[in-house]
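One structure follows; several queries about it will come next.
Showing just some of the chains, left in place.
Lettered A and B in written order, each chain numbered from 1.
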Amino acid sequence: MSESPSATALVEAILLVSERPVSLEGLASAADLSRAEVRDALGKLGEKYSRERSGIVLRNVAGGYQLATNRACAGAVERFRKEARPAPLSGAAYEVLSCVLYLGPMTRGAISAARGVNSDAVVRSLIERDLLAEVGTDRESPGSPALLDVTEGFFIAAGTNSRDDFPPLETLVKPEELDRVRERVEQSRRPSPVPEEES
Amino acid sequence: MTNQQGRPLHDFNVELEVYSGPYEWLLALLLNEEIEIFEVPLREIVGLYLDSRSMERENYLERDTDFAGSAAALILLKSRMLSPVFEAEDHQDEETELSPGQLVEKLTLYLKVKRGAEKLRECFVENSGMYPSAHTLPPRPGKLRVESKKVSLAVRRAFSRLVEPSVSHLGPITVSIQDLVAVIQDSLSRGPLSYEELVRDMDRLHSALAFAAAVSLSSRGEVSLSQPEPFGPLTLLPEK
C-alpha cells in the first residue's frame, strides 16, 4: 500500500485491534476521517465481510461496529480454542433480562416482584456473564439497593444496537390475549365451588 | 429458532377441577394467588404431564427441565403456604388484595415480560457463536477507570452471597426432603401408605416436606399417588 492508505483500510485496521464495537465517531476520530467517509468505508467493508461468503463478518451492535467470526464457523473456532460454547441461558435468565431491558434499571427486589419468584441467583449469574451490571443505587428504597441494567455485552450478545431495536412492550401481547387474561381472571374470581379448607 | 422451541411447554394443557387451559396460564394465576394452591392437585398435573410426555419430541429434554423447574416452584409455593406468613422485605405484599383490574394489569405485565424473554432468546440464539477479534491492543496506562463505589458494591455482593437465604420464618428445620423420601420408601415396603397416616404426628413444615417428597417420588416413577376426589384421602402406592 502506498503511504496514504484508503479510508476503508484505516477503518478495517482499527476494527481488528478492538474487541469491542467502535462507534462511528470513534472510527472517524482515530482514522481522521469525516463521518461520511467512515460510513462509505463501512459500506465497502460490509461487502468484504459479508455473512454469505466471509469467515469474518462486520457487525453493527451496541452502537458501534465490530469484526467477529461468522457463526457458521463457530465449530472450528471452538475446536481451535478448545472451549465449548457458553451454556445457553435458562428460561428464567431470559425473563430477568427481559424485565430489566423493558422495565429497568431496577433493583433485585423489583425484578423478583415482577416475576413473582425470587430472582437473586439468576441475577448473580447474569452479572457473572456480564449481561447485567449494577449501575447505581435506589436511594428511595430502604437500604439503598443496587439498580441493575443491561450491559454493552447484552446488546452484543443480542446482536442489537440499543433498547430501540426491541419491539415495544405493548406490541408483545395481542389484544385477544389480553382479553383472555381478563376473562380468566373473572372466571377465577367467581365463587369457588370447592369448600374452603381451614388452614 | 421458532417460537415453539422458545416455550417448551406452550402446548401443554391441563384439565383440572379448578382450571382447564394452558399450563403456563395456570402458573401465572397461581403466582398471583388467583387460584388457591391448595385447590390444585400437583399429583394430577404431574400425571397429565407424564401422559403428554414423549421422547419423540425434538425438545423433550427442554420440556422436562422446564416442567421439573415449574413443578418444584409449585411445591415450594405450597409448602410456603403451609408455613407461617413470610414477612417479605419489599412492599409488594401490601397488595395482597388486588382488585381485578390490578390483577389483570399485573398478569399482563408478566405476560409481556415473558414474551419479551422469548424474543430475546431468539436474538441470543441467532447471534451465538460469533467471536470478536483477539488482536486487541492493551489500553494505554492511565486510561482504565476503577470506580471505588463499585468496589464497595462488589464486596457486598461477593461476600454476602455465601450466607444461606433466611429461613427464620420456617422455624428450625430438622428434616430434609431426602429424609422424608427415605421414610416413605421404608413405609412403602410394607404396602400402600396413607398420606394422612404418614403426617399425623408431623407439624406443618414436616407435612409440607412429606408432600414434596411424595410428589418427587411420584415424578421419579417410584410411587403412584391415588386421591379419588379433591381433598379426599391421599394414598401412596409402591410402583412395581
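One rule holds in what follows: a residue touches a chain if its C-beta (ideal position, glycine included) is under 8 Å from a C-beta of that chain, and two chains touch if they have at least 3 such contacts.
These figures come from a predicted structure and were not determined experimentally.
Q: Copy numbers per chain label across the whole complex?
A: Written as a formula in the shown labels, the complex is A x2, B x1.
Here is the rule we go by: only the chains that are shown with their structure count from here on.
Q: Between chain A and chain B, tell me the centre distance in angstrom, where each centre is the average of that chain's C-alpha atoms.
A: That pair's centroid distance is 26 Å.
Q: Sort out for me which residues of chain A touch chain B in the complex.
A: 15-20, 57, 59, 66-71, 74, 77-78, 85, 88-89, 91-92, 94-95, 97-99, 101-103, 109-110, 112-118, 124, 127, 134, 137, 142, 146, 156-160, 166-167, 169-170, 172-173, 177-178, 181-182, 184-186, 188-189, 192, 194-195, 197, 199
Q: Note which residues of chain B are touching chain A in the complex, please.
A: Its residues touching chain A are 17-19, 21, 25, 29, 31-32, 34-36, 38-39, 66, 69, 73, 81-82, 89-90, 92, 100, 103-104, 107-121, 123-137, 150, 153, 157, 161, 165, 230-231.
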